[in-house]
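With one protein chain removed, the remaining protein chains of the complex are shown where they sit.
For subunit A:
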């Protein structure tokens, strides 16, 4: 037994015996860093007092009431939804079509399409934001609303495609043959066999797109111009001028939206069916 072995042996024995406990410790640590700030934020949304200070003197629902009475904030939510809902619909449709095409067909520019669709992830947001202002508003002269929806679609398409594509790739094409063999044409096969089987991926892609779009700030800030602010832009404006605990409340709203999306995804996609396969 070498010297090194003798030195490391106790450590190895320790890791052998405590492997699962060490793994637990790491997981707890990661989760803590992830969730503690968010937990503090949720906690602070109940804090009394006009400034962001920890710990608060007293707990209260006061800022929730302020938020609910704040027409500007509620308008911002409505504004966000009028952009995010159509943008999500367009994104899911396009991303599903892209995924279908990339999975099924070999066509000229297939690899380029994949790259182009994912490119917006790599290009700095600010660069694209500026480019969009110049192109949509300047060159094309599109209305602000249309520009923003297009911007949101561009922002969310790469993520939705990346989520939807694997479900197409793992889908057993033999099922489509079986469907056609049993008398269903191409369209009926897609509707009755392909879509139900890739649906979990499509829903997941849609929920991701919606969450991203709901939170989208940079493109919106550039393209939207002087119109009604979306919720992220509204928060930004608030923080710039006066920081109130109401911002915490709005953050909790964001959190609530995200959690709701995930729960909806789970209930819609019958995850337990996937787990059983």
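We take it that contacts are C-beta pairs under 8 Å (C-beta built on N, C-alpha and C of every residue); 3 or more make two chains touch, one makes a residue touch a chain; residues count from 1.
Operating definition for what follows: contacts and distances are computed from a predicted model.
Going by its UniProt record, the hidden chain of the complex is named "Molybdate/tungstate import ATP-binding protein WtpC" among "Glucose dehydrogenase", "Molybdate/tungstate import ATP-binding protein WtpC", "Twin-arginine translocation signal domain-containing protein" or "Phosphate ABC transporter permease subunit PstC". Within the whole complex, the absent chain has one touching residue among A:55, A:141 or A:183, and that is A:183. One of A:193, A:223 or A:252 touches the chain omitted from the figure, and that residue is A:193. Annotation for subunit A: contacts to the undisplayed chain at residues 172, 174-175, 177-185, 188, 192-193, 196-197, 273, 276-277.
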